[in-house]
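Yeah, one chain of the complex is gone here, protein chain that is, but the others are all in their spots.
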Amino acid sequence: MLTALREEVYRLHLELPRHNLVVWTSGNVSGRDPATGLIVIKPSGVRYEDLTAENMVVVDLAGRVVDGSLKPSSDTLSHLVVYRARADLNGVVHTHSTFATAFAALGRPIPAYLTAMSDEFGGPIPCAGYAKVGGEEIGRAVVEGIGAGPAILLQNHGVFTVGSSPEGAVKAAVMVEDVARTVYFAVSMGQPREIPPEEIERAHRRYVEEYGQ
Amino acid sequence: MLTALREEVYRLHLELPRHNLVVWTSGNVSGRDPATGLIVIKPSGVRYEDLTAENMVVVDLAGRVVDGSLKPSSDTLSHLVVYRARADLNGVVHTHSTFATAFAALGRPIPAYLTAMSDEFGGPIPCAGYAKVGGEEIGRAVVEGIGAGPAILLQNHGVFTVGSSPEGAVKAAVMVEDVARTVYFAVSMGQPREIPPEEIERAHRRYVEEYGQ
Amino acid sequence: MLTALREEVYRLHLELPRHNLVVWTSGNVSGRDPATGLIVIKPSGVRYEDLTAENMVVVDLAGRVVDGSLKPSSDTLSHLVVYRARADLNGVVHTHSTFATAFAALGRPIPAYLTAMSDEFGGPIPCAGYAKVGGEEIGRAVVEGIGAGPAILLQNHGVFTVGSSPEGAVKAAVMVEDVARTVYFAVSMGQPREIPPEEIERAHRRYVEEYGQ
Partner (left out) sequence: MLTALREEVYRLHLELPRHNLVVWTSGNVSGRDPATGLIVIKPSGVRYEDLTAENMVVVDLAGRVVDGSLKPSSDTLSHLVVYRARADLNGVVHTHSTFATAFAALGRPIPAYLTAMSDEFGGPIPCAGYAKVGGEEIGRAVVEGIGAGPAILLQNHGVFTVGSSPEGAVKAAVMVEDVARTVYFAVSMGQPREIPPEEIERAHRRYVEEYGQ
């Protein structure tokens, strides 16, 4: 069932350790099949090197396991709340990547001091307040705080990113950590130069229209 | 003798350099066989790439080499003191991983500013006082200070982690360094938000009950 | 067309992720063929692992695609402006490497506190003011600010390096990040010792004359 999406979500999980966004079992990717509305997600507590396309778990929007013999990620409900609210999204990623989570520990957004942030995020990366693990709170905090962008920090916790495809959400997770790291080293040396908001917007529009094939 | 445990302890040693917790020969893993009470541990001063299941050393709780042609780790006595005091533990890991050891150099615990710490550690990671290498002092400091958690820092020295299995202790060693690194970058930017102790406890209970397969 | 240069520029792109100078698709290398004046450059938005010698794009100095089925890098015009102004250069590299970009976020040059900087750069690495992405501004800022050296930072943006060969420009990109990282850690601990300008010059001359085969 959903062989191609299982393969894709499995393969994208390997990008998380490869880009140093996770350790042990600490992050997960999900993808939605637009035709059936079903979600493919990581099994809970399984290490990245033990993942296969076959042990990915398929759930419906209500969280029922539709296919797969393992329990889905303990973060599944957070992903589902996002998918329920946003029909435009087919990919969600959650990590505790180091520098993004350092900003999250302080409850601070990542200011848009870099042209890479104008391009990818169109402004600062917001930080939602503390949300309890285990219910719908985290998913709702993501939905309410993420706006039109692909990424949000959760206070004391980590990062959620979204995309129109699972790969888009993974790319955003990689870019969040990269800009968080650079901004960290910048702010720890002094006060970075501000990029005027209108220039951020102009550069973002250009990027969206011209970049890639 | 103890072929399966030798293989497991050997294989777990490879996780240490893979997760950047050690350099050269600077950390070690041990595992206890519940049936015989014997301990499998790293040979002293052998590089990780020269380890094999066969050159692991088997010792009894008194520290006598029962099987193996090499000298056991110079930290063996510290591991044994932990096993003697704690019948519930079958795995011990010692590293000097960078960020955890930086906190240890200041004699400071790692505060529980992250939900990942609520989950894995159920609170701050404590730091024991200075203990002399070479006798039972280090093992006793671990036993006295570690409480119900899986990890403790030793002032000016490094980290010990424990588990009901050797893999559990290795996972804790990986997670200690990961959260130490994130907390370091957070505290160096400002004052992280506190998570209320009752929320740490609630989240920890949930994690222990629900996470994994 | 330009088979050898395509192969070289392709191969040099692999050095960027290998030296942790880029993530996802965030940097590019170009090389000029001295015989024809044509430029080989990365296709836009293609990940490093999907690059091949064949999908490199060949453009002329006016920016027309002369060979290749993909769109060239969105930074192509910046590279071209450099090649038009500097007949002595046959390689250009652009990255957002972390530590160099942290200095760039503050609009600060990297001071020449290291003998490695005397050797490779002959002095501080300058930082140009903010230049808008999307026109000739960035290329002109590079040409005007880089002087006789191989590297320049662009405020809020990243790094451009140049060389008489594409490999020379890649080496400079690697060295910029290496010295930026070391200088960052030095300045964050206190005030580094100054190397007198005449000693920087003497050491640079010696390096240029004596180093290598």
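Which chain is which? They are A, B and C, in the order written, and residues in each are numbered from 1.
The criterion applied here is as follows: a contact is a pair of C-beta atoms (placed from the backbone, for glycine too) under 8 Å apart; a residue touches a chain by one contact, two chains touch by 3 or more.
Keep in mind that what you see is a predicted model, and the values were worked out from it rather than measured.
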Visible chains that the absent chain touches, using the contact criterion stated earlier: B, C
Sole residue of C:24, C:113, C:130 or C:160 that reaches the chain not shown, by the stated touch rule: C:113
Residue of B:63, B:134 or B:212 touching the missing chain in the full complex: B:134
Omitted-chain contact residue, chosen from B:45, B:63 or B:190: B:45
Hidden partner interface residues of chain B, rising order: 23-24, 26, 43-46, 70-71, 74, 96, 98-99, 101-103, 105-108, 130, 132-134, 155-158, 184, 187-188
Positions on chain C where the hidden chain makes contact: 19, 113-116, 118-119, 171, 174-175, 178, 181-183, 185-186, 188-193, 195, 199, 202-203, 206-207, 210-213
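Here is the rule we use: only the chains that are shown with their structure count from here on.
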Chain-level touch network, classified as line, ring, star, complete or other: line
Between chain B and chain C, centroid-to-centroid distance (C-alpha), Å: 43
Overlap residues in chain B, where contacts from two or more other chains coincide: none
